[in-house]
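Only a single protein chain was left out; the remaining protein chains are all shown in position.
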Amino acid sequence: MNKVFNNADDAISDVHNGAMLLLGGFGLCGLPENCIAALVKKGVKDLTCVSNNAGVDDFGIGLMLKQHQVKKMIASYVGENAEFERQLLSGELEVELIPQGTLATRCMAAGYGMPAIFTPAGIGTEVAIGKEIRNFNGKDYLMEMAFDADFAIVKAWKGDTMGNLIYRATARNFNPAMAMAGKITVAEVEELVEPGELDPDHIHTPGIYVHRIFQGVNYEKRIEQRTVRKFED
Amino acid sequence: MNKVFNNADDAISDVHNGAMLLLGGFGLCGLPENCIAALVKKGVKDLTCVSNNAGVDDFGIGLMLKQHQVKKMIASYVGENAEFERQLLSGELEVELIPQGTLATRCMAAGYGMPAIFTPAGIGTEVAIGKEIRNFNGKDYLMEMAFDADFAIVKAWKGDTMGNLIYRATARNFNPAMAMAGKITVAEVEELVEPGELDPDHIHTPGIYVHRIFQGVNYEKRIEQRTVRKFED
Amino acid sequence: MLDKIGIAKRIAKEIKDGYYVNLGIGIPTLVANYIPKNMDVVLQSENGLLGMGPFPFEGEEDPDLINAGKQTITMLPGSAVFDSAMSFGMIRARKVNLTILGAMEVSENGDIANWKIPGKMVKGMGGAMDLVASAENIIVAMQHINKAGESKLLPQCTLPLTGINCVKKIVTELAVLDILPSGGFKLIERAPGISVEEIKQATAGKLIIEGDIPEMVID
Partner (left out) sequence: MLDKIGIAKRIAKEIKDGYYVNLGIGIPTLVANYIPKNMDVVLQSENGLLGMGPFPFEGEEDPDLINAGKQTITMLPGSAVFDSAMSFGMIRARKVNLTILGAMEVSENGDIANWKIPGKMVKGMGGAMDLVASAENIIVAMQHINKAGESKLLPQCTLPLTGINCVKKIVTELAVLDILPSGGFKLIERAPGISVEEIKQATAGKLIIEGDIPEMVID
């Protein structure tokens, strides 16, 4: 069992045109930066990308959009990206907007072997159109299907060579649910350690869910909204 | 917000006759020993208990069975308990056996606000009788309902006064899923600490799910199957 | 008439000790500043945090620590981090006691529209649809009147909906109103210096006025 890859290029080398990808991160936080850069370099096209956001113009998935690599984007909020807007309005890009919790839960469902889940999110709205509605205990729920993605691409703080992952603070976000949901899951980590160096009780994503792992380099970790208070506050 | 109780007696004082309880633990591992003792002392009756196992004759839920406090037991495996068997055969005790994964997932569903889940466990067996079967992608699944329990009673290793919980090793088992699933969740911990003493990244059950917490005493932590190897192995 | 801070202060009075609260972007974010100091209130950020603290001091920003508005934040003692699936799990399971968010329109039966304007670029619903579909107690912070001078408290929403039958209370620059289970905006309080008549004029949906309407008290 060797899950360890040298770098992002090797780890995503077989991502094919037309693949469906789950991409971890919330805004620019907890993004698989190295893999996104490798996907841009590889130039793979016609991707369906599932990610909570679409990056900004010059960072995150925005870099893939700029290269016209994304055919369809499934996200909950895409507000920070002018090129995205241009492609959407010109019809170059297909966009499916879904509730954030539905996005997370459809990932989790895949990782938990549940073909569908019920959520009230979207009842009475255009999100419900064409979907099965079911009443439990007097409340309506939509049936939403588990994602069936070719690759999940996630970023963790630490990982070991067996694929066990630990995230840091809110850089966790969608990464664990997506890590569970890929037919092939690629994890990039800031620090790759040997088995036994991570406390088994602290592991967020057990290695069984992770097929490939590598230590990333040059993390930029860009901040989208730098908000601070003054010391006198 | 004061979630801290002095002891088990106080924390379970309002468990009423006929209540439905989720009780954490797997075998005798990770059992809420203090709460079980307090329930026995209180003598509350006609309980419906959901727990993976039913304890042994003189430990765990077995203690409640001996006092005839349990009307119905929902479990996946009940093999280690002669009094249980006697009550079952005499008709004093109602027993519903369900697959272990179904038990865990019905708890998680409650904690995740999902009224029902789909699982293939039990398809083609007597477990499926009377339940809705649904085919997704060529495979049949049973629809199983989330538990709707009055109390969840769990045991953790460490907890803080805000209810955040950390479990140790396989004493985790059903405790996190059940902790999420109670209308009122009572957690007993080996060590109760102040907010800030637990690393936010290490917390398994966020305090929002926990209504009452206390530091337990005199943990016996009985071992059900003591298996060892000799040093020369 | 209330300014944004006034609306935030008035909403803060709805918060009770021990509450877990989710604050949306905009005015709702300001509410955090006016929670009484003697209350234990825990803020949930739906990207995966309980126990959100204030913005960091300059130079102490952590790119791994942001809120749902993507702002750099801090954690308070007793915080817990979790993933997005559990975050919306606890929202769906109604563990969050109070959700405060903005709106473009609210209808007299509690429908809310706050995510999409036809003809304009759609940014997405984010977590709003999950929150409004699940939350037990939703307070909307909004302006009573839009920029064109039209009421945003309507018999029916005209914009695409975010959720239905969900809003419990509205705080605007003019008034506090409850939405009754049977329908209708029940006037609870007037903003300082605002008359019942002015509120009537500004409310297109069914307004219910019973007895004297007190002027609100804000510290």
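For reference, chains read A, B and C in written order, and residue numbers begin at 1 within each chain.
We take it that a residue touches a chain if its C-beta (ideal position, glycine included) is under 8 Å from a C-beta of that chain, and two chains touch if they have at least 3 such contacts.
Keep in mind the model is a prediction, meaning the values are calculated, not measured.
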Visible contact partners (per top-of-document touch definition) of the missing chain: A, B
Residue of B:Val4, B:Val40 or B:Ala104 in touch with the missing chain, whole complex considered: B:Ala104
Positions on subunit B where the hidden chain makes contact: 26-30, 52, 75-79, 85, 88-89, 97-105, 107-108, 119-127, 157, 167-177, 204, 221-231, 233
Touch list for subunit A against the chain that is not drawn: 1, 110-114, 160-162, 164, 180, 194-196, 200-201, 203, 206-209
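One rule holds for everything that comes next: only the chains that are shown with their structure count from here on.
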Chain at maximum distance from subunit B, centres defined as averaged CA atoms: C
Rounded Å distance between subunit B and subunit C, as computed from the means of their C-alpha atoms: 36
Inter-centroid spacing, subunit B versus subunit A (mean Cα positions, whole Å): 33
Multi-chain contact residues (two or more partners), subunit A: 105, 119-120, 167-169, 172
Contacts with 2+ other chains: residues of subunit C: 49, 75, 81-82, 85, 88-89, 91-92, 134
